[in-house]
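Just one protein chain is left out here, and the rest sit where they should.
Labels run A, B and C following the written order; every chain starts at residue 1.
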Amino acid sequence: MAKIVHGMGSPHVPSIGAAIDHHKEAEEYWKPFFDGIEPVRDWHKNNLPDTIILVYNDHASTFSLQTIPTFALGLADEFEPADEGYGPRPVPVVKGDPELAWHLANVLVSDEGFDLTLCNELDVDHGLTVPLSIAYNRPDAWPVKVIPLAVNMVQAPQPSVKRCYALGKAIARAVASFPGERNVAVWGTGGMSHQLQGERAGLLNVEYDAQFIEDLVNNPDSLEGLTYTELLRETGSEGVELAMWMIMRGALPLEVQEQYRFMHRPVSNTSYGVTILKNGEL
Amino acid sequence: MAKIVHGMGSPHVPSIGAAIDHHKEAEEYWKPFFDGIEPVRDWHKNNLPDTIILVYNDHASTFSLQTIPTFALGLADEFEPADEGYGPRPVPVVKGDPELAWHLANVLVSDEGFDLTLCNELDVDHGLTVPLSIAYNRPDAWPVKVIPLAVNMVQAPQPSVKRCYALGKAIARAVASFPGERNVAVWGTGGMSHQLQGERAGLLNVEYDAQFIEDLVNNPDSLEGLTYTELLRETGSEGVELAMWMIMRGALPLEVQEQYRFMHRPVSNTSYGVTILKNGEL
Amino acid sequence: METGYQDIPGTYVQDGEHCRKGYHLNQCLMTLNKAHCREAFRADEAAYLAGFKLTEPQRDAILKRQWLEMLRLGGNVYFTFKLAAFDGMTMQDLGAAMSREGMSGDEFRKMMLDGGRSIEGNRYVSEWEQN
Partner (left out) sequence: METGYQDIPGTYVQDGEHCRKGYHLNQCLMTLNKAHCREAFRADEAAYLAGFKLTEPQRDAILKRQWLEMLRLGGNVYFTFKLAAFDGMTMQDLGAAMSREGMSGDEFRKMMLDGGRSIEGNRYVSEWEQN
């Protein structure tokens, strides 16, 4: 029997990966952040799933503007860390779960009407590997299997927040119908408020971020109508990545037990916030 | 104001393209076929749309098994004929309609919840160019703009027939909301019964094909529940392409005026059938 | 999800299992879309194939043009046809080479002109086992 055991929402800021890769955790800039995520790491040590469906977006690493999938599902046995312009991160190769991934593809495309792009090869960038580093630090091999779910967040039109939330719910149904045994986690990554580009670069909106986490945890249906125009305006051009947290939230039941929440700013140009949600129906 | 003026369903058998490219129309094998499509060509001469949304599938020409989009929309100014393994067809470059295509992308992804893959570069294979040759013969330049809509028909899971039909209906709504002037046609291509592969190669099922066209024209809702397993069994492994005709049919209202129908077999390994449908509400 | 297609005779359905088995075979054959790859393949087939993660049986089947064997090893006809076209074969020639009866290209063309392979008796594996 397969079930979704937990969800996590977290940004995937590349500089967090660089800080871990270069052992900067004790530096004055980084210490408050790494102190704050220590409980995240402790929790994950005791709550390892078999497989994580890891929702992230590619940042001009694997997908150019030539061919832009709205939702791309990784079906391979393994996924190499991508060269994003300065060599790949020195992290373990990411092992996939093709058996579950193909089941998801079959159910989501044939029965649920999600028009996934199927990927049999997919280099994964910081969007996927930084959350793994946040949770699992620097292991010789990642302790879990990962099914990458890459969402287009770079090029408008992005999938609506409503559609993302619906995909999460469909993922929950698809996992429930998997004939094998699996404890599955779903992580939604990206955000929170940040704007990397233009004259407004450096924008943060921590009040909005705090309210978003609060609503996400306790009143997710209220976020369903959220538009990109609002996210662009309030959380910055790259803050729109918060839409991906809604895939995670949709995959969990309304009843969840929040295990930990932590917010911190700045991390590079970004407002950081993390929440871990346990399935309240288990 | 933009409106959908007609639809056409037709196979896109590569050997038809080769027969046209090499002027074989008068040969004994080909004459009955080209006689039969003469009325198609006559009709199109007097019914040129501005833009065709041309639904087809790629056949290992542009999309490999690495990255398989379920629905891929062509947004470019032009599309080159693909080299499918023996050089590109000697046909004109295909001109796109980026203005309408981006409108379709915005409406279909943001409002209608179709998870399109957006393509800013896309080489188009026989699936797209053969129907143009069937309708327009050998012009120096194609007399219409084309928005390619490539559907995954090669790798299971393919989008369900129900989903294809729903996409057609959403396309109709998206075209209706386009602020510019356009007469738009939607062509569904591929099929009819054929099996290229395996010990069962050469399968035809013309009774099934005839009933399919009849239902498609006059009772399309009855086809919504059609499965790939039925299509595989009854029309052969490549006959499943008939699902793409349902996108065309969904884009037209229930009320249509059939302009012409013609069936012929064999064309290479395929059963051929064509129907032209005029929007009955105009 | 689609189920129940396993009992269709003489048909290699491109499902997830088939995709995984034949991935490198098909990706290899797809490179023949490029003129410079066709030239390199023509110059030295074995050396060309050495550049891909093929299994030994897959490599063999390509070199020996074992068309059905390629399908059994995960091949898909759209990809294997690129090799057939490289050899100057038509889709009818390829269909003939795969047919259960082992036809010549001309016999296959005649079968098509005579109405093709009938659907009657060819829907279920059980129908083939009876003959």
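Here is the rule we go by: a residue touches a chain if its C-beta (ideal position, glycine included) is under 8 Å from a C-beta of that chain, and two chains touch if they have at least 3 such contacts.
Computed from a prediction, not measured in an experiment: that's the story for all the values here.
Visitor: Name every displayed chain that the left-out chain is in contact with.
Guide: A, B
Visitor: Taking the full complex into account, find the residue in B:Y29, B:Y86 or B:W102 that is in contact with the omitted chain.
Guide: B:W102
Visitor: May I ask which residue of A:H12, A:H59 or A:K145 touches the chain that does not appear here?
Guide: If we include the chain that is not displayed, A:H59 is the one touching it.
Visitor: Which residue, A:G202, A:G225 or A:G280, contacts the hidden chain when the whole complex is considered?
Guide: Of these options, the touching residue for the absent chain is A:G202.
Visitor: Touching residues of subunit B against the unshown chain: what are they?
Guide: 75, 98, 102-103, 105-107, 110-111, 120
Visitor: Tell me which stretches of subunit A touch the chain missing from the display.
Guide: Considering the whole complex, subunit A reaches the absent chain at 14-15, 59-61, 64-66, 82-87, 154-157, 193, 195-208, 227-229, 232-234, 236-238, 265-266, 268-269, 271.
Methods note: only the chains that are shown with their structure count from here on.
Visitor: Rounded to a whole Å, what is the gap between the Cα centroids of subunit A and subunit C?
Guide: So the centre of subunit A lies 40 Å away from the centre of subunit C.
Visitor: How big is the gap, in whole Å, between where the Cα atoms of subunit A centre and where those of subunit B centre?
Guide: It comes to 37 Å between the two C-alpha centres.
Visitor: Would you pick out the residues of subunit A that each touch at least 2 other chains?
Guide: 105-106, 110-111, 120
Visitor: Subunit C: which residues touch two or more other chains?
Guide: 1-2, 16, 19, 23
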